[in-house]
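Please find one structure pasted underneath; my questions will follow.
A single protein chain has been omitted from the complex, and every remaining protein chain is retained in its original position.
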Amino acid sequence: MTRALFPGLGLLTTALFALSLLTGPAGFGFSESVSALITGQGEAVTLVMREIRLPRAILAVMIGASLGLSGAALQGYLRNPLAEPGLIGVSGSAALGAVIAIQTGFAAAFALALPLTALAGAVIAVLLILALAGPRGGSLTLILAGIAISALAGALTSLVLNLSPNPFATAEIVFWMMGSLADRSFSHVWLAVPFMAVGWALLLPLGRGLDALTLGEDAAAAMGIRLDRMRLQLVLGVAACVGAATAVAGAIGFVGLVVPHLLRPLVGARPSVLLPASALGGAAMVLLADIAVRLVLPERDLKLGVLMAIIGAPLFLHLIYKTRRAL
Amino acid sequence: MHLALDRLTVMRGDCPVVDGASLAIAPGELVGLIGPNGAGKTTLMRGALGLLPHTGMSSLTDMAPQTRARHVAWLPQAREIAWPVSVETLVTLGRTPHLAAGQRPSETDRAAVAEALRIMDLSGFEARPATKLSGGEQARVLIARALAQDTPLILADEPIAGLDPGHQIATMQAFAQLAAGGKAIMVSLHDLGLAARHCTRLILMHRGRIHADGPPEKVLTKANLADVFGISAHLTRGPDGVIFQPLEVLT
């Protein structure tokens, strides 16, 4: 099962990436799209393919991978399948950071100011969660802490947007809470890439430690795992991934919950294998969701987070039901 | 010496939970760590491993984490299995200290895992999800994990609690055999009968201090049992080995 999983996920992601490039209100044929994308023939089509659809699909992959990976890493570390960056307020805090950066003008100060501030917001949330939920991440404290952090971050985001002199800003609470990839460009890709790369580099090597943590902190520490270094790596890695994703596309929830949950049985529940699998699966999931929002309501900007919540929230309830004895 | 402690002290607030414990364990010894609840058995072992802040000296805490993990295996009392991984995967976790980053388990590792599974009577369980097993079976899987770590020293916190009598005896016999083969093993346990029968040496803890340390018959004296546990007992050495039977609570 596991052997076929990675080629399968890779193939699925590639296919969805191609499909995403072919999805859009301006209908043109497959060969036309491909030749425009590769050879640059056909001026308007090239512009659409290279400047509108390509960055959108690339961002879907990057954001999906980051969120899937963050979810799998958080769950592995807290040994709790309910831990998800969106649900525990990390995405919301990153959005608050991003909104503060944009509205104070700090985002314009230097190129990476926006994702950096979002990262700072995410770091604070992850630290708060770890402090409140404790090392074992009990479900009840985790969810309660998540509710409190999400509520505060959401309220402060609304406040900052309400205080903005820009009449459009106030209406954008939905974007920051629900996320969307509509009309994102390569400038957003470049903004997110360095942080996500750092995040992936920090999170992917955690596998060995997360495996050992299956047996608890004491056993893991006695097996030579440096838990303090691991915690630091986790906090910074999750914050970099979620911060960058949220800074460019708003808070897209449930990816980090749904993807690891679906893939866990396929990797024999091993946290180390789940990390790269969730990264690939997350990319496929966000690509799929972003294709769906364009097919379901082509005229409107249906928010990605809405779709993810429709899929993810019932699953979340199911997980709560299953783990309720531990609550 | 596989383990040496010198005046090890672990504080909880102002109160010493382990108070100036000094001991040394040599290869070939199976040491039973006994004492009433709250005597400091678990804290002694965790302090010795460097998992708790402490004063005094432990031969384990000077080692780098990976070196230490190749020297001592630690079996915590809490039987935690967070994910439904297969028994084989779980036991293979014990090989973690022997693998470089990213290295896959080799033939040697697989052999160690198979041997640990055999010792714990778990052959045939390899593919089963560990979380779906009974409590006693899980306990044996976790012991197998510690055995697969293949270290000269094993510290185990109440490893046989909750096992059926057959597996309790089998586990103690396995420990005795491993000790006879040159390992040093320290187990905490409450069953003084099994402790007296299988351990080469007992360490009796009372209120954070080592109250007595020596061969079972020298430790399980009438005076020690009365002072520390508040019970009377019957101890004989017959043709079937040492037999220990607690009798009643002293008032």
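When the chains are written out, they are named A and B in that same order, and each has its own residue count from 1.
Here is the rule we use: contacts are C-beta pairs under 8 Å (C-beta built on N, C-alpha and C of every residue); 3 or more make two chains touch, one makes a residue touch a chain.
Keep in mind that, in the parts below, contacts and distances are computed from a predicted model.
One subunit of the complex is not drawn; among "SRPBCC domain-containing protein", "Nucleoside ABC transporter membrane protein", "Iron complex transport system substrate-binding protein" or "Acetate CoA/acetoacetate CoA-transferase beta subunit", its UniProt record names it "Iron complex transport system substrate-binding protein".
Taking every chain of the complex into account, the omitted one touches A.
Touch with the chain that is not drawn comes from one residue among A:14, A:35, A:103 or A:158, which is A:103. Touching the chain that is not shown, out of A:2, A:41 or A:166: A:166 (per the contact rule at the top). Interface residues of subunit A facing the missing partner chain: 24-26, 43-45, 47-48, 51-53, 102-103, 105, 107-108, 164-169, 171-172, 175, 183, 185-187, 298-301.
In the analysis below, only the chains that are shown with their structure count from here on.
The part of subunit B that touches subunit A in the complex is made up of residues 46, 49, 51, 65-66, 68-70, 72-76, 78, 80-86, 89-90, 93-94, 96-97, 101, 129, 142, 145, 149. Every residue of subunit A that touches subunit B in the complex is listed here, in rising order: 79, 205, 208, 211-216, 218-219, 221-226, 264, 268-271.
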